[in-house]
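The other protein chains are all here in position, but one chain of the complex has been omitted.
Chain nomenclature is as follows: A, B and C, assigned in order of appearance, with residue numbering initiated at 1 for each chain independently.
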Amino acid sequence: MSDDDSVRTRAERGPERRGAATDNMSDRTMDAEQPEREPERGERGGLVPGIFKGLATTARAMVTPSHTAEYPDVLPDLPPRSRGTIALLEENCTSCMLCARECPDWCIYIDSHKETLPATTEGGRERQRNVLDRFGIDFSLCMYCGICIEVCPFDALFWSPEFEYAETDIRDMLHEKDRLGEWMATVPPPPALDPGAADAAEVTALSKPVRPGRATPPAGRP
Amino acid sequence: MLSPYLVVGGVVLVGVLLFVAAMGARRLIAPSAPTPAKESTYECGVDPVGEGWAQTNVRYFLYAFLYVIFAVDAVYLFPWATVIRSSDLALASLAEVGIFVGVLLIGLAHAWRHGLLRWL
Amino acid sequence: MSLLEVVVRSVVVLAAFLVLPLLVGQTEHKVMAHMQGRLGPMYAGGFHGWAQLVADGVKFAQKEDVTPREADRWVFRLAPAVSLVAYLVALSVLPLTSGVVGADVGAGVLFVLAAMAVGILGPLMAGWASANKYSLLGGMRAAAQLLSYELPMVLAAASVALAAGTLSLSGIVEQWHPLWLVWQLPGAVVFLVAAVAELQRVPFDMPMADSEIVFGPLTEYTGLRFAFFLLAEYAGIVVMSLLFTVLFLGGWQGPFAAALGWLWTLVKASAVAFVVIWFRVAWPRLREDQLQRLAWLVLVPLGLAQLAITGVWVVLTT
Partner (left out) sequence: MTTLDVLFTAVGVIAAASAVLSVTTRHVVHAALWLVVTLGTLAGCYLVLGAELIALVQVLIYVGAVVVLVLFALMLTRAPVGPSAEHDTGPVQRVAAAVVAAGTTALLAGVLLAALGGRTVQIHGGSTTELATQLFGRWVWPFELLSVLLLVSLVAALAISRLRADPDSEVRS
């Protein structure tokens, strides 16, 4: 029934719609014959006020103090998570190459060699560790995605808000670990936790009551 | 009457001298390293197509023509300004110019009525 | 008039021609910037970038001046001079105050209009000689626009001359009365609109429309020649502002006109120049067809109506 109804309505509306369409078309042809007349009549209500509105807006903007930051004289007040450059904390780096592999631009260059450490206790096993020889980021390729910082498992890479490292030659944009290390000084301390946020994992672990015997991880731990 | 025009002549001369001197200075200061690419016609970075001539709307010509007609009309208004206050010509000249301009207005109305002031 | 006087007058006019456009240009830099919530130039010269345009001029002079291979060399090279000299000559007859004028030409109104009419040739020559499609289109647009708007301007100026009963610019100022602000108002509006169009500035900058035809007739120009076209544009603002002041705002008339007349002229002209700059910031560009309609169907009839009012008024009151 309802289907039938709707069909009938559509059928009834058909010619009407077609009529409307032809009306539109005849309107359009009229427009083509007198292309300027139609919009002008519409504008007449708003043209003169519009003209003065434009003048008033610009005049108001002129007497409003501008927000321009005069950069070289006045340093910008950057938000804490600004992506200026990438700093390297060399001590934390284990040359695991995760950052270099994840980098979409392949702009991180890492060279390292293995070093054998003598056993610390008598009869102990000798240990090997990676020594970082080179850590370079080519900032002419870097797109500041921050994936390297995200994937670093040892917190060796940080965002620094420092941005004044422009060079006149693109080849000078490849910065090595000493330069990357210098930028560590500009890395801001991590932002304070929100009030009411869960404590950091380390703090939670430390504040747990010490239980004798083997510690079993609680079931519902996130 | 002619002495102010001597100054006008002087000003033209000084202007030409300014241009010549500036071009001389440019010759001394500015570099000149012509290359074929630099001297080619600018077409938004693409190699020029055809020659440097574009089909333009003939309407432009129409407006120039309208202007010539009306400019001839308008220059008569200037001598009129000097006699409109004279006692014997005031009314007469007003009527004369009224007719003169009125006849030309017919032309403008004609152009408008036939839609010739529309841009196609 | 001795030769020395002619030389001194010419040089003074030239000095004014080189200084006033720079002032207008700098004002435009700053006014436009503040209207857009910016600061504009702040460094050149130290104080609020006052020497920015001087620095620009030095830069332009050091740039290579390229003449395209296809161009008509002589016409291409002379076009900026035609634009420049036309406005220079127009400036020379505009009075600053009573008796202070480069050349006190008898029919000053007609002279200024004639000088600016010659200036039309500049863009047209540049547009054709560049042998560039954008340039030719821009040159055509420029010439058609300048011609169409010359007419309302001539009509409005003729109306003022009629009201004053003289063709001399100084004479017009002396005849001026504050009442003119009322009964010459339509003419003043017509003149101002036509003047902005003559200057090819927003909202009438179709010949230069950078989003449509690159830079119109100036597309192929570089270095000092390009700078001269720009100088001509700003000199044009100076000329139009002074002319508007003299014709419609009473030039040097005002309190203490005897001592401060020159200041009054400059203040009024600066106000007009400010308005021209203001228009540029506030309004978008018109369409090419709207441009010609505005000229022929609004401004010309308005100008003729003003002429009729003036004529009848003058005949009735004398």
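Criterion: a residue touches a chain if its C-beta (ideal position, glycine included) is under 8 Å from a C-beta of that chain, and two chains touch if they have at least 3 such contacts.
Just so you know, these numbers come straight off a predicted model, no measurement behind them.
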{"item": "Which of C:31, C:81 or C:167 contacts the chain that the document leaves out", "value": "C:167"}
{"item": "Full-complex contact with the absent chain, from C:6, C:35, C:71 or C:249", "value": "C:71"}
{"item": "Sole residue of C:17, C:111, C:149 or C:204 that reaches the chain not shown, by the stated touch rule", "value": "C:111"}
{"item": "For chain B, residues in touch with the removed chain", "value": "1-2, 5, 51-53, 56, 58-62, 64-69, 71-73, 75-76, 78-80, 82-83, 86, 88-89, 92-93, 96, 99-101, 103-104, 106-107, 110-111, 114-116, 120"}
{"item": "Contacts of chain C with the absent chain, listed as residue ranges", "value": "70-72, 75, 105-107, 110-111, 113-115, 117-118, 120-121, 124-125, 128-129, 131, 136, 139-140, 143-144, 147, 150, 167"}
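Note that in this section only the chains that are shown with their structure count from here on.
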{"item": "Comparison of B-C and A-C by number of C-beta pairs in contact, larger one", "value": "B-C"}
{"item": "Centroid comparison with chain A (C-alpha atoms), farthest chain", "value": "B"}
{"item": "Distance between the centres, which are taken as Cα means, of chain B and chain A, whole angstrom", "value": "56"}
{"item": "Centroid spacing, where centroids are CA-atom means, of chain B and chain C in whole angstrom", "value": "13"}
{"item": "Distance from the mean Cα position of chain C to that of chain A, given in whole angstrom", "value": "50"}
{"item": "Numbers and ranges of chain C residues touching at least 2 other chains", "value": "289, 293"}
{"item": "Touching two or more other chains - residues of chain A", "value": "35-36"}
{"item": "Chain B-facing residues of chain C, complex", "value": "1, 6-7, 9-11, 13-14, 17, 61-70, 80-81, 84-85, 88-89, 92-93, 102-107, 109-110, 130-137, 140-141, 143-144, 147-148, 150-151, 154-155, 158, 161-162, 164-167, 214, 219-220, 223-224, 228, 288-289, 292-293, 296-297, 300-301, 304, 307-308, 311-312, 314-315, 318"}
{"item": "Residues on chain A engaged by chain C in the complex (per definition of touch)", "value": "35-36, 51, 54-55, 57-59, 61-62, 64, 66-68, 70"}
{"item": "Residue numbers on chain B that touch chain C, as the complex places them", "value": "1, 3-16, 18-19, 22-23, 25-26, 29-34, 36, 38-44, 48, 51-54, 56-57, 59-60, 63-64, 66-67, 70-71, 74-75, 77-78, 80-82, 84-85, 87, 90-91, 94, 97-98, 101, 105, 108, 111-112, 117-120"}
